[in-house]
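For reference, the structure I am asking about is given below.
Excluded from the complex is one protein chain; the other protein chains are retained at their positions.
Which chain is which? They are A and B, in the order written, and residues in each are numbered from 1.
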Amino acid sequence: MRRVIKNLISALVALMFVNAAHAAGELHIFNWGDYTNPDLIAKFEQMYDVKVTITDYDSNETALSKVRPGGHGFDIAVPTSSHIPIWIEEGLLMQTNPNEMPNFVHVAEQWRNPDWEPGRNYSVPWTWGSTGISVNTAMYGGEINTSELFFSPPDELHGRINIVPEMNDVMNMAIMYEGGQPCTTDKEVLMRVRDTVMAAKENWKSIDYGTKEKLVSGDVAVSMNWNGYSKRAREENPDIAFGYPKQGYPLWMDNVAVLADAKNVENAKLFQNFLMDPENAAMISAFAQYANGIAGSEAYMPADLASAPEIAIPAELQSAGVFVPPCPPEAQQLYTAIWTEVQK
Amino acid sequence: MSEVQVRRKQFAVRKLPGFQSTAVLCFVLLYAPIAALVIYSFNAGTNIALWEGFSLKWYHVAWQNEQVQEVTIRSFIIASVASFSATLLATLAALGTTRTENYRGRTAIYALINQPLMVPEIVTGVALLIFFAIIKTVTGYHGLFYLMLAHTAFCIPFAYLPIRARLEGMDISLETAAQDLYATPWMTFRRITLPLLWPGVLAGAMLAFVISLDDVVITELVKSAGQDTLPTYMLGQLRRGVTPEVNAISSALLGVSILLVSLFYILRNR
Partner (left out) sequence: MAETENTSSVLAAQSHQVAIEASRRNKIRNFRLLSMPALIVLTIGAAGPLLIMLVYSFLKAAPYGGVVWEPSIDGWFGVFLKKDIFDGTISIATAHLSILWRSVNLSIQSTLLALILGFPTAYFIATRSVQTRNLWLFLITIPFWTNLLIRTFAIMQVIRDQGIINNFLIGWGLIESPIEMLYTDFAIMLGMTYVYLPLMVLPLYASIEKLDFRLVEAAYDLYATRLRVLWRIIIPLVRPGIVAGSILVFVPSLGAYVTPRVLGGGKHLMLGNLIELQFGQGRNWPLGAALSIFLLCVVMGALLIYVRVAQRGTTEHV
């Protein structure tokens, strides 16, 4: 008996230290779940003889709360454009100057000096996309480039609408629908927003993720959705189209940045540079089904991806897309109050 | 054959009307979604909501996916360690809170033991995140130990309550008798108390195992680099929508566990 216990304990101790063992080169990436191409990682591992671990998160808030107190062991995180200013302001990112890296020349002009991070001293592009409307055109034949489908839907869509549970996306889309600016604290606009959303919610079937299953199976005819997921749904059901609300819709970009308390800084920098190579950026897109910010990567992408209607935004609707900044706390408080009221 | 048994045949003492059919109904309800899960693991399509014909595709995909295997194994390691230690601690605590006269502070101990049940996981998770971050920064150690500790802690009440329910009102005359015969306390425990307590311990251990295996929120907040478990891996997939790959893993695990259990059962009853 005693021997058994002894053996068990030593096995456990051994097991606990397996993780702590340090290999020659390591890199610990903290990224959104189901977002990182394993082939891309294998290529990087082989090229630089580095052992990479990928750990998942499911929201910007989770990522931020985990990194903020320190001691997490990650070297790299991939915050969204709307959160990058927060990370920088709180001193969580390391200034690695990607703008001086050799591969920076491949970054497309429009992403070199984005509003959320002028000059790109911290991060390199991962992917970008839009939050819009997926419509099953076999079930609904009307105009799809309008957020009326969420906020004042025609009778035939009542009870056939899904909204993703992303408070900021929903609120900002509703604000733009009511003619306001994202992150507004204008009480008049917000009162209209509240009334609109409260009334519209009666016609929503669900507020949930899993948009693809719901659309493909016909549980819902319309869903708020991200463009890349809409493309995946279209691959299973050709009737599913993606609309860009003319009243305004959120755009976003996820960006790869090195953490201030990273242990493997050199490998992390190598990785940033590696990602700006068009061939590698194409691998990101091929897996995640979103556009990346690297010029010339289209040449290495699967043929259907670069020209997909979910990725190439029609010219007349481009101006309606807005990169939402991090909303100030006052706005956030108002939105939470409305959102709670809506779901009470 | 004793007289009692003969009489039992005429009048089933243990039988209560409707109980058997309710139990059967309960098992059907339990296994209906599981059946759906297994069936859809053989789906040829990529959608868990739409049947597109039979295929072993997803088993193949899961077999090729190293990350899924890694997180599954990690889940089982953590669940085994946590359920073992939680059951051990809970058994001791159950003895310590029932085998005594009422003493001051017993209610407080009872409340403390059940505390992990009473706050939503997110709260314990955030608190542990902040607390462990300090320890991690100071010691520089990032291993699985933190997850095991956290899991052990929140598994304790799940193991404790069934064991305590079993202990409560258990006849202690046998133990007293053993002690009168000069059995050491350890002997008494091993030969008398533990065998009597065993069903409770088993129930507690099973619960703890299942609870640990299921945990998402606390694990998500406590994990360090490279420590995804199956649930947190799936949480990451939630936005995009899960593929039947996870159904395949679950079904395979189900198959293995049923196989092991029946093997164990057959061997024991030979």
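What we mean here is this: a contact is a pair of C-beta atoms (placed from the backbone, for glycine too) under 8 Å apart; a residue touches a chain by one contact, two chains touch by 3 or more.
Since we're looking at a predicted model, the values are computed, not measured.
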Given B:V13, B:V138 or B:L181, the one touching the chain that is not displayed: B:V13
From the list B:N65, B:S80 or B:Q115, which touches the chain that is not on show? B:Q115
Have a look at A:W204, A:W252 or A:F274 and name the one touching the chain we're not showing. A:W204
Missing-chain contacts mapped onto subunit A: 59, 61-62, 64-65, 68, 86, 90, 165-168, 187, 190-191, 201, 204-208, 210, 217-219, 326, 328-329, 332-334, 336-341, 343-344
What residue numbers in subunit B mark contact with the hidden partner chain? 11, 13-14, 16-20, 22-23, 25-27, 29-34, 36-37, 40, 48-49, 85, 89-90, 92-93, 95-97, 99-101, 103, 107, 109-124, 126-128, 130-131, 149-150, 152-154, 156-158, 160-166, 168-171, 176, 185, 196, 199-200, 202-204, 206-207, 209-210, 213-214, 216-217, 230-231, 234-235, 238, 242, 246-247, 250, 253-254, 257-258, 261, 265, 268-269
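What we mean here is this: only the chains that are shown with their structure count from here on.
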Approximately how many whole Å separate the CA-defined centres of subunit A and subunit B? 35
Interface residues, subunit B side, partner subunit A - complex: 45-50, 66-67, 77, 81, 126, 129-130, 132-137, 141-145, 148, 220-221, 223-228, 232-233, 235-242
Please give the residue numbers of subunit A that touch subunit B in the complex, ascending. 12, 15-17, 19-20, 28, 30, 32-35, 38, 53-58, 62, 65-66, 69-75, 209-214, 216-217, 219, 226, 229, 232, 236
